[in-house]
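The other protein chains are all here in position, but one chain of the complex has been omitted.
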Amino acid sequence: MKLSVYLSGEIHSNWRETIEAGVAKAGLEVTLTAPNTCHADSDDCGDRILGSEENNFWKDHKASKINGLRTRKLISDADIVVVRFGDKYKQWNAAFDAGYAAALGKSLIVMHGPEIVHPLKEVDAAAQAVCETPEQVVEILQYIMTNQLPA
Amino acid sequence: MKLSVYLSGEIHSNWRETIEAGVAKAGLEVTLTAPNTCHADSDDCGDRILGSEENNFWKDHKASKINGLRTRKLISDADIVVVRFGDKYKQWNAAFDAGYAAALGKSLIVMHGPEIVHPLKEVDAAAQAVCETPEQVVEILQYIMTNQLPA
Amino acid sequence: MKLSVYLSGEIHSNWRETIEAGVAKAGLEVTLTAPNTCHADSDDCGDRILGSEENNFWKDHKASKINGLRTRKLISDADIVVVRFGDKYKQWNAAFDAGYAAALGKSLIVMHGPEIVHPLKEVDAAAQAVCETPEQVVEILQYIMTNQLPA
Amino acid sequence: MKLSVYLSGEIHSNWRETIEAGVAKAGLEVTLTAPNTCHADSDDCGDRILGSEENNFWKDHKASKINGLRTRKLISDADIVVVRFGDKYKQWNAAFDAGYAAALGKSLIVMHGPEIVHPLKEVDAAAQAVCETPEQVVEILQYIMTNQLPA
Amino acid sequence: MKLSVYLSGEIHSNWRETIEAGVAKAGLEVTLTAPNTCHADSDDCGDRILGSEENNFWKDHKASKINGLRTRKLISDADIVVVRFGDKYKQWNAAFDAGYAAALGKSLIVMHGPEIVHPLKEVDAAAQAVCETPEQVVEILQYIMTNQLPA
Amino acid sequence: MKLSVYLSGEIHSNWRETIEAGVAKAGLEVTLTAPNTCHADSDDCGDRILGSEENNFWKDHKASKINGLRTRKLISDADIVVVRFGDKYKQWNAAFDAGYAAALGKSLIVMHGPEIVHPLKEVDAAAQAVCETPEQVVEILQYIMTNQLPA
Amino acid sequence: MKLSVYLSGEIHSNWRETIEAGVAKAGLEVTLTAPNTCHADSDDCGDRILGSEENNFWKDHKASKINGLRTRKLISDADIVVVRFGDKYKQWNAAFDAGYAAALGKSLIVMHGPEIVHPLKEVDAAAQAVCETPEQVVEILQYIMTNQLPA
Partner (left out) sequence: MKLSVYLSGEIHSNWRETIEAGVAKAGLEVTLTAPNTCHADSDDCGDRILGSEENNFWKDHKASKINGLRTRKLISDADIVVVRFGDKYKQWNAAFDAGYAAALGKSLIVMHGPEIVHPLKEVDAAAQAVCETPEQVVEILQYIMTNQLPA
């Protein structure tokens, strides 16, 4: 069993690396994908490639559309979309990804701390699993792929 | 030409009423729908109908699932989904609705102030129109339905 | 807001009539549909219309296919599918309907007593609401259609 | 010709191993998949990975949702879904899988003894083949993949 | 319950009129549709409207494409497609309609005499019911719409 | 039989009015729809409603997106899309509409003069009918809806 | 460029072998698939595997359903479906396959002699190419895959 898993959301902690290490250690055939997590580049890519804009709205617009070429492809290829929410940022793009993935029939795993359960209740309601740590994501993947529960 | 328009997002201002009044004044055949905007009821519906939960996660979960019966139906019936973001709340459910609607091929109109252009850039990038006021939403509906531009 | 609701499952109690009465009393614009609940006719329709079979397998096969003309149409027209399980019968057709509806993206409400929670866990996991009584189904419909919670 | 075949249903007999051995002996390029057939683990996975629940409903709910990550992926990847019913258990999840697979347009093979033809008539009516033994499943696969009938 | 039923196939007998009369007598809310059953017009429509062709292949091509505007719309609007085969003509268009309808997920009722069971076995295998007379089609429609079996 | 027909393409001749008159005279139940055919308004709608842009690219972009709210809805509601090409303008939006409609499975009727057969060959190849005059469009609609050929 | 091509229809001539040889000679990466072309086995497979039937209708039914496991899979995997009609047999299954493939959006190539153009006009109208010989099918495949026209 192989899986393609897209990791959406928070870019200011190393949760993606933790999942990557855990999946590698468990020897799972998982393809992990993600958006461009370099904040500056994902903001500037439109201006850098297509020419600069005076108006920030259009600068953002061109950048988001180019980044969308990547994210649309990777989400549409994914079996499972993991979405990580922190408590500091708005992360509307993460919630957008979750809704987008849900409507495509992708399975969702949502990861966040207990202090933001309430504002995330609609997102959690669309998920197959709600967890708090990247280690739990690895345990879920290991269990569904190999039938092995954590010790 | 008739349209069904779902109004998602902010529940602490009267933007829905402004659109409703504008559409009525313009005589447009628009069916406006919305989530339950009573915060307390939408939080309590699970406990009230299906029995109370000690754990708030499950209380929220049951409520969100019941509210989802309404929102899934109304979004799937909509031609256009308007999503309003304010600058105070997380509104992850609004961003989730936007992603959900986009993946279903619904046309999006996003409404928000200029101060939150940057965190909403991915949502805006999926929209057919980005505006700031409910009056602009009415003008857009009037124009696409009757070919009349505002004076 | 109008809804079309298909009532699948148990045919040996009057739960459908209770929902019908409740919906009528609440004045909801709900179209309630159901399979043919006459056990004898639904068993005999193949033989009666298309000619009798000596082999019971083919008698059942022809009957099920004809009944399927009705159920496929009604489920595909439904916004919500309610599935009722009792504790006495196998009701594999009810579970089949639930799976069929889930895969079509229909919203599910599952109704059953607490003694069969465990064997129904996979069906419940696909539902937007799990309840025990037809009165709760009416309350859910009333709430999502009119925003009114039970007193 | 390659096929992906999902084996749903009864977990208390060795029918899956019989199919696996038969397919291997015949040299067919078939990928056989199945749900987690360890009853205890599939019941406990939610509590073990995501934390324990006092309420059995939610324990079951979390477990079913996690198991669903596996089954949804494998059924959606399958060309054919084989569903085995015994006469002892409710197996509503097997009937749910059958309905789910049918609505996705997957081909169904249903396997069960003659004593439960009647309660399974709606499931059988959706099948491409109804048989009694795992050996017949192997013969069907061998025939459709190699054009060879059993001697 | 309302149904839309498309009547495909044989144009040299009055089976459509028999169904129409039966449906009217039973008071069923059925919309019956059909291809243009005037053989000459359906052959000539391309030349008459779009200009004459010297080559019969293109004359037939233009006519078939125009007739296709009607049949594609009516089949896509149908809940049930009834296909009637006689024993005299090739009626490849009827078999084409049956395959087209089956792939769209429409329910099929196939009507033909016992002498052509064998060459129609693949078409029959895709049907919900196989019958011999238009009266049986009416009985099926009456049963699935009103739960009444013939006396 | 009712039809919804979207009239795309050339805006500098009165072909839409000719079709409208012909359809009315023939008493056909056809809903005719079209893009906004006021060139100035369709260019200016973005600036007028959403605020003016210095850069013409973005002015055009905002206008096209708003006009797209109308055209996406009307094409998705249409049974048939008629596309008219003249020999003077680029009309890339008309060809875009044709491709868009074809991929949605809509039936196409293409109308143009004989001098542009060659550059339109790919568009024509996707059509159910290719004609030269609006009167022919009316004749096609009358024939497929009433089975009456022109005298 | 790789293609998967399903060869449906006539089983009494060697047209499939001619295409196979031509494709091999041209070095094209084409996967050719076909139904079981052994007439006796495709008639008997149901009885042989699932047990004999007294009634020929059900014998044919079981066989057709089993053969359908193969053909549904291969047609759904195909990029192009080639359908060959001879002038001697009814071949309703070939026309059914053509309709089925067309509704799935597969590209059709139809092959038949000039004497049956008229009864096949609706099938031809759905095709991307109509030809008479297997050599022409090879030439089409070679051209679309390598841009080389026949000398």
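Order of writing sets the chain letters: A, B, C, D, E, F and G. Residues in each chain are counted from 1.
The definition used in the following text is that contacts are C-beta pairs under 8 Å (C-beta built on N, C-alpha and C of every residue); 3 or more make two chains touch, one makes a residue touch a chain.
Please read all numbers here as calculations on a predicted model, not as lab measurements.
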Option from F:I49, F:A95 or F:I109 whose C-beta touches the chain left out: F:A95
In chain A, positions touching the absent partner: 33, 36, 38, 41, 44-45, 48-50, 62, 65-70, 72-74
Touching residues on chain F - with respect to the absent chain: 56-57, 60-61, 63-65, 67-68, 85, 89-104, 114, 116-126, 130
Touch list for chain G against the chain that is not drawn: 1, 3, 79-80, 107, 109, 127-131, 136, 139-140, 143-145, 147, 149-150
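Rule of thumb we're sticking to: only the chains that are shown with their structure count from here on.
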Distance between the centres, which are taken as Cα means, of chain D and chain B, whole angstrom: 41
Sites on chain D at which at least two other chains make contact: 65, 67-68, 130
